[in-house]
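Left out: one protein chain. Kept in place: all the others.
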Amino acid sequence: METGAKKFTYKTLVMAVSTVLGVAVTVLALWFLQKLLVPKYQRGVVEGSMIEEYYDSNEPHEVLFLGDCEVYENISTVTLYENYGISSYIRGSAQQLTWQSYYLLEDTLRYETPKVVVFNVLALKYGEPQSESYNRMTLDGMRWSSSKWNAIDASMTDGESMIDYVFPFLRYHSRWDELTRTDFEHVLDKDRVTINGYYMRADVMPEAEFPSPMPLSDYTLPQSAMDYLMRMYELCRENDIELVLIKAPTLYPYWYEQWDAQVRQFSYDYNVPYINYIYLRDIMGLDMSTDTYDAGLHLNIYGAEKFADYIGRYLTNSFELTDYRQIPEVAQQWEDDIVFYDALRDAQLAELQQYGELRSWGANAIES
Amino acid sequence: MLFTSLPFVLFVAILVLTYYAFVPHNERWGLLLIASLGFYFFADPRYLIFIFVTALTAFIIADITEDYNAKRKAYLKANKADMDADVKKKYKATTTRVTRLLLALSLIINLGILAYTKYINFFIENINAVRGGEPLSFVNVIIPMGISFYTFQTVSYSIDVARGTCKAQKNFWKFLLFVSFFPQLVQGPISRYEDLSKTLYDPKPFDFRNVSYGFIRILFGYFKKLVIADRLVIGLKTLTESPDEYKGAFVFVVMMFYAAQLYCDFTGGIDITIGIAQMLGITVKENFDLPYFSKNIKEYWNRWHITMGTWFTDYIFFPLSVSSRMLKLSKWSRNHLGNAIGKRVTVYISCFCVWLATGIWHGAAWHFVVWGLMNFVVIMASQELEPLYERFHGRFGLKTKGWYGAFEILRTFLLMSSLKLFDCYRDVGVTFRMFGSMFTTFNAGKLFGGELMNLGLSGGDYLVAGLAIVIVFLISLVKFLKGTDVREWLYDRYPLFVLSCVCLLLAVAVFGAYGAGFDASQFIYNQF
Amino acid sequence: MNKKLMSIVLAACVAVSIAACSGEEEDTSPVVLSGGQAAEATVAEGDADAAPSDAENAAFSDGYVFTYNGTVITMNAPADDIIAALGDGYSYFEAPSCAYEGMDKVYTYNSIVVRSYTRDGVDYIAAVELKDDTVATAEGIRIGSTEEDVLAAYGEDGEEGTSGIEYTKGDSFISLIFESGRVVAITYTAIVG
Partner (left out) sequence: MDELIEILKDLHSDVDFNTCTTLIDDKILDSFDIVSIVSEVDDRFDVTIPAKELVPENFNSAKALWELITRLQED
């Protein structure tokens, strides 16, 4: 009788232990598999790593840039620091939509309150969610908060669902077939791909002639985008932040005059500065035969340094920004950034010297 | 809410927890009713009206019928002494007519709703085709989810109560639960009231073993469905959407894919259904018994979609073949056509009707009708040839040889797979053409020209599907040869059981063909 | 379980479902999913294989179709064949999208501009722009036509914008831009789903 009871308890114990172990192993395995299966955005297409990288940056940022590739490829944050002592961050991402910029601002305010927020207006042309892959690159990197939830909610295209964002595993599980070396190398930690949000390219491809823009039957900027611009304006006002609207100096995709007029009207109505740098290309000294790496769509490091120098002068003159070069703790961190910046530039230049093109960055680096 | 959607999984998880944690035993059926109606509500609120009307009519008429039968019995008993045989007979005849009328009313309403929603446009289409001239316009109807399944359940209930072989349910809400029980709403099985009511209103109390069995069965169901069926669908779609590009050997590929896909989809769904019921302490009748191990087509139909087969046997085949008119016809034909042929006439007529009905039940389309009748033809042919087989087997002593059994199984499998082509191509002409092309231009070499890689499945997909099929096959094989249920074997070695659960779950999670990139395909029997 | 409570719950369910029923009629063609293949056999449509054979790429779209020098250009149709058929007389521009998610290509011919977009590695027609009055739409409208001509050809139900009018058909729309009562530009655009 006694042994029977003992046996019973032993068996129950084994069952209990194996059940608990089973649950634990499952949860752990799913967590690990999620880490393994989500895209890493470490080579070629690095744009998906940018939003997340912000949380690793420990400096205070007085200037925050929001927008798409027209900010993250066109403005050198290091130049802003070196020339003016501005400590800035670019929370840019590929085809960042206006509401995504708004929610990224909300998100950033949870960590710090910049003095100036610079928003690039090109995205105002989009009134509706555009593409899942861009959504993913912008949204997956955000830390969880109501802002992320709302950003996802506003951005989903048909066929996307919230649950796939909550558990990216559900979206990416079928990548088991396409895993690359990078996926295995960066399961748990990721390499840095930007310098405070600036994505560097050191190659050169002169600007070509763009086709003439397609005439539109209606040039009204979508109301939904303008509403979020309004919310951005109000959020800045509540937090004593100066909002600045810019249009980057690149010409394609085309920025219609009619759109420009509407943004100017907004700038006039709400007393928000708006600068269209397309008109200032010559003044800032942009030479589009050397300052772009993709025939004029985006600036390379030479262009980005010129544009940063120009916009930096405006920012220092217009707002009371701290010269962080004078503040040792911050300066020390920036020195590290500069080291990284220089090394990255030198590595790219070396590859250009060797192959005549970049192999470890950009399209050539995309793994298949 | 599809079985394969995450909301459904959460729905079931929450239900099972609430069911055991918060609801006392005798009220559990109430929770199931709310869950079932909720399930239906979220699919489409309008469905509720249909299921409600069907359940209510069947319930009320069954109730009246039973009362009437009881009174009739009492009357007969009370007046036994006063009635002579003639009066008794007369009384019986009139009362039987009343019960028959009641039954007819119930069936007309129930089957009428089914016929109207599911077949009205098929009907109009065919009238238009025949009539010519100004075509009639189609009717805008909804086909409630699972209407064929729950209607068949109410019909069998009505008939059984009228026959007096089943006691009527006196609580409408309990009856509504029988009709709407959500796990079997999507693709069956077609439960009998007598079977399901035993545990539906009085489920087994919480039992860890039972719940574990149910759990692993659900996982296995998802494994079959998501890893195999929904993956093969992609290839099947490519192959059948442009049949003329994929002839000959590819038709054979279609046969094999579809055999695996249909089996995994359907039995996987049933595994999920029965597994959920088992977790809830409810016993649902098995619907499959290793169908692909059948040695002839008749056996196949006794092992595939069993609850449908027995339904047709009990409520169409038997009543038809033992009706007085049929018995008379049988006598007549035996006298005029000789015993050998005469004996068969009635059976074949009934059988023809059953397969016609089976075909139509599967869908409002001609290819289903043809498919049903082809089954009839094959069954009849094998029935007629049986004596010949017997002699052949006897002469060579084949019955005792293991390899011959394997041959019979393979033969039946290929035969059934060929018939299923009707369902693949959904067009009678195309099916015959494609089937023919297997014999005229097989050209097996084409398969290895890399075209298999262009069907939408990658090498990895083939590998995963192949391995998964091997696993499913081995589990079936063990059951077939040794009669062992792998689940029980594993449960007795509990850590292995847990390990299997973990592996199944991870395999489904990673290799399942769900989410973006995979079309959410519905259960095959969903709208039946 | 409390019977009363349950009756109320059920009554509510039925009431809601009836309310939902009287709402808008969804498209509920009697689609029967039987084969697992997501290919849906729509009984009501009868034979589906009677596809129009004349314009091959019409199968890709139910929208506007434009013909240039005998080549049919349909929005959302695969671009390669169409570009090949249009011949060599074009100047070409391409712009990769951010993060290499595709390539916008622009082909400029004498009288039209054709644009394409990329989806899963395949180029599709995104837009066609009519540059001069040597070409006309299938409905007979060309640059220089009057606003009345347009309304007569396309109807009154267009969507009026700040500088023109837009008509949507299937997965495409045509924009006609006016200046002082005359058409100055015509574009076809694909609606990418």
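Letters A, B and C mark the chains in the order given here, with residues in each chain numbered from 1 onward.
Criterion: a contact is a pair of C-beta atoms (placed from the backbone, for glycine too) under 8 Å apart; a residue touches a chain by one contact, two chains touch by 3 or more.
Being a predicted model, the structure only gives us computed values, none of them experimental.
Student: If you put the missing chain back into the full complex, which of the shown chains would it touch?
Tutor: B
Student: Check the options B:Ser36, B:Asn287, B:Ser350 or B:Ser476 and report the residue that touches the missing chain.
Tutor: Checking each option in B:Ser36, B:Asn287, B:Ser350 or B:Ser476, the one touching the absent chain turns out to be B:Ser350.
Student: Can you tell me which of B:Val87, B:Leu327, B:Ile341 or B:Leu385 touches the chain that was removed from the display?
Tutor: Answer from the full complex: B:Leu327 touches the omitted chain.
Student: Can you say which of B:Lys298, B:His393 or B:Lys446 touches the chain missing from this structure?
Tutor: Residue touching the absent chain, from the options given: B:Lys298.
Student: Using the touch definition up top, pick the residue from B:Pro319, B:Gly405, B:Gly456 or B:Pro495 that touches the left-out chain.
Tutor: Checking the options B:Pro319, B:Gly405, B:Gly456 or B:Pro495, the one contacting the hidden chain is B:Pro319.
Student: Tell me where the left-out chain touches chain B, residue by residue.
Tutor: For chain B, the residues touching the absent chain are 163-165, 298-299, 302, 313-314, 317-319, 321-324, 327, 330-331, 343, 346-347, 350-351, 383.
One rule holds in what follows: only the chains that are shown with their structure count from here on.
Student: Could you work out how far the Cα centre of chain A sits from that of chain B, in whole Å?
Tutor: Here chain A and chain B have centroids separated by 53 Å.
Student: Once you find the CA centre of chain B and the CA centre of chain C, what distance in Å lies between them?
Tutor: 42
Student: Quick check on the complex: what are the chain A residues that touch chain B?
Tutor: 11, 14-15, 18-19, 21-22, 25-26, 29-30, 33, 37, 132, 159-160, 163-164, 169-171, 173-174, 176-177
Student: In the complex of these two chains, what residues of chain A are touching chain C?
Tutor: 44-45, 47-48, 68-69, 94-95, 131, 133-134, 137, 158, 208-212, 214-220, 252-253, 258, 294-295, 297, 363, 366
Student: Can you list the chain C residues touching chain A in their complex?
Tutor: For this pair, the touching residues of chain C are 93, 95-101, 106, 108, 113, 115, 127, 129, 161-166, 175-177, 184-185, 187, 193.
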